[in-house]
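Here's the structure we're looking at; comments come further down.
All protein chains but one are shown in place.
Entry: chain A
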Amino acid sequence: MEWMVWTTPTAIFFSVIAAMLAGMTAWEVTSPSLERKGFLPIATTRGDRLFIGLLSTAYIHLMVVGFTPLSLWLALGISILWMLILMRWG
């Protein structure tokens, strides 16, 4: 795998994504998700909310990196909080 020029942070990043997908699959098998309407303007399933969360998380990180001097850890913190809110009430 040397040609893929792995680094520890990217390895952790992809492991977390893979773990999320595996976790979501296991969760879906044990208790299938129902589509429901939260504060988002559209009805979503759990998977939809995870996708929306990941996509908005990417944008949060880009905003913080590109346009503020703040630390990336702050972006990560905000993202995790946003993800939890979205998964629970979205």
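One rule holds in what follows: a contact is a pair of C-beta atoms (placed from the backbone, for glycine too) under 8 Å apart; a residue touches a chain by one contact, two chains touch by 3 or more; residues count from 1.
Here, contacts and distances are computed from a predicted model.
Asks: What protein name does the UniProt record of the undisplayed chain give, "2Fe-2S iron-sulfur cluster binding domain-containing protein", "Glycerol-3-phosphate ABC transporter, permease protein UgpA", "Sodium/pantothenate symporter" or "Molybdopterin-dependent oxidoreductase"?
Replies: Hidden chain identified via UniProt as "Glycerol-3-phosphate ABC transporter, permease protein UgpA".
Asks: May I ask you to list the residues on chain A that touch the chain which is not drawn?
Replies: 2-7, 9-10, 13-14, 42, 51, 55, 58-59, 62, 65-67, 72
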